[in-house]
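One protein chain is absent from this view; the other protein chains keep their places.
Our next item is subunit A:
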């Protein structure tokens, strides 16, 4: 709609006609109080806190429902308005207890603030308050009815936002009450959206309630360490005997790609950090048993053995398995350490998406990928495979919100009737294993239809799907691990045939994409680089010539006795790949982990690490959005993987400067010019830093020192530091700007199909996730509560 100009409290402002008055006021920094209004949810007009005076309108109006029109003159704080708000508060407080000091929301309650501002502590009501005891609805959700002010935010966010519809309003008038879907308990996604959106202390969380006060915490915005979507979560931390304890997760500043959203994992599953089973001291195997040791001792054993094997058997006798939950800096460092220090190409990780195949297909095609934010705004979306409601909760939220708020069109093709079909314009329920046939069909091969059809999906649905997709002027295509190898190529080719299509490959874990971009592959260096030349030059070193072994090959080599040492960082291959644990007892095994996993239990040395919430660095989500990981918690005894790797290298007698560029004297290399600033022997890195206006970092333990190098040498990571450090996501382009090398071992790609309530090793040690799962086992789905 065309812009209109209105006057609010004497200030002129211009905004598109039809903008809600309350939103227009925000633009000029005028806050109109509101309980029931919430941006992005349907309008309720239930609380009447937002009453304002509008000239030529006889009565006070609710700013949350009035669309602005040209020439409107508004007063938001007159005597009349104040009086009205005070009366509204008196009504709200009619049933509300006046005991803020013992309420969990005290100190961050919208009702408390309003009562303080408008002063309605006295009441003319003589009626008794309706009381009801507090109820626990699920391991996560608690409800204290008397505190509820009936704003219905929770009901709307659960229904409209989450599409769960687990909360309802029962009764009417003053005796209305919020009710859970199973009469006396909840069966839902346990996301906690309802709790965090509640303006008062009526809904509280099992994870946080009555543990602390908001002003006793320090708040650190960082990135969720669970799925591959990259939500920003703000962790509330508090001093503790052992360091800093994380007591709360929320998204208070809403500045992340996830806006309001967090699933149960980002909001509550930080609690693995203080699980009793956490290892806080290095363990070294002696007389067949893992015994506590000092860091000095443990690192010495590791360095000694690694050097020994390298010297006697060569680097090819050492294998390295990296993590999908360590930072980019750590992943880059690990593969550099493997190649330079251990002298081996045997490095791999748990692959959950075929990024290399996509990188090969999209090489040089600028703009062929989309970010997580784009999924909220694209006019059309196609999702093939995967079940985002379970595996990519943020992505599912983005898709639903885009359909609901922007009327975007969602096209779905899946072998399962996944929940997102409720939002789909066309849902093609295809036959099991039909993805390859689907891609053929999309490409125009009608003979493929026969193998695609499944009872209930008529041929016309498939035809409609293809026709509609082809007519879309701007489409985002998302796909799961079902599509790999040649199928990725076929899909990318189909995408290229459309007017505009951008792709997102979905991987399981917080830094799966980072592990891939940073080259945790036996046959790929960072940036999907197949040839060693580039990095040999950059690192001024000889890279091992022998081709590397994949995870599967390494296992085999371990069984054959060819692999003499293994270095497993933040991964649990024994559980994940059903390895025969005996195989891994043969080589000298070093495991870096937080817990005594199945793999750690059989190791020779276990090094206790800090998790992603206890260190800093960067993560790249599935869609290639790079974000800053900030240190929130702190636990005595553990070290970040970064530091451990550097220290092992140092003890092996390696010049650490060659691993992490720090200090002013870096690596000298021929810059290939005979004149000017870059002539002769110069420090490439130092010159680059100067050109970027960056300072050299002073410590080899500073991950940023290595991020400098990543930014300099990994194609697609040339990003704006200012944007990154301001706390927003920045787009990386390793898939399109990279070198497009492919990796053998497509068969190794498998999604672990985590659900909303599982999350690999971390999930096993999260009290929040376990209690939800246990609760479900006790109350079988669908059974009524009575």
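We take it that a residue touches a chain if its C-beta (ideal position, glycine included) is under 8 Å from a C-beta of that chain, and two chains touch if they have at least 3 such contacts; residues count from 1.
We take it that contacts and distances are computed from a predicted model.
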**OP:** Look at the options "NAD(P)H-dependent oxidoreductase subunit E", "Phosphonate ABC transporter permease", "Cytochrome c1" or "Thioredoxin domain-containing protein" and return the one that UniProt uses as the protein name of the missing chain.
**Re:** "NAD(P)H-dependent oxidoreductase subunit E"
Subject >> Given A:154, A:179 or A:263, the one touching the chain that is not displayed >> reply: A:179
Subject >> Residue of A:43, A:169, A:559 or A:601 in touch with the missing chain, whole complex considered >> reply: A:169
Subject >> Residues of subunit A (touch criterion as defined above) contacting the omitted chain >> reply: 165-172, 179-181, 183, 784, 786
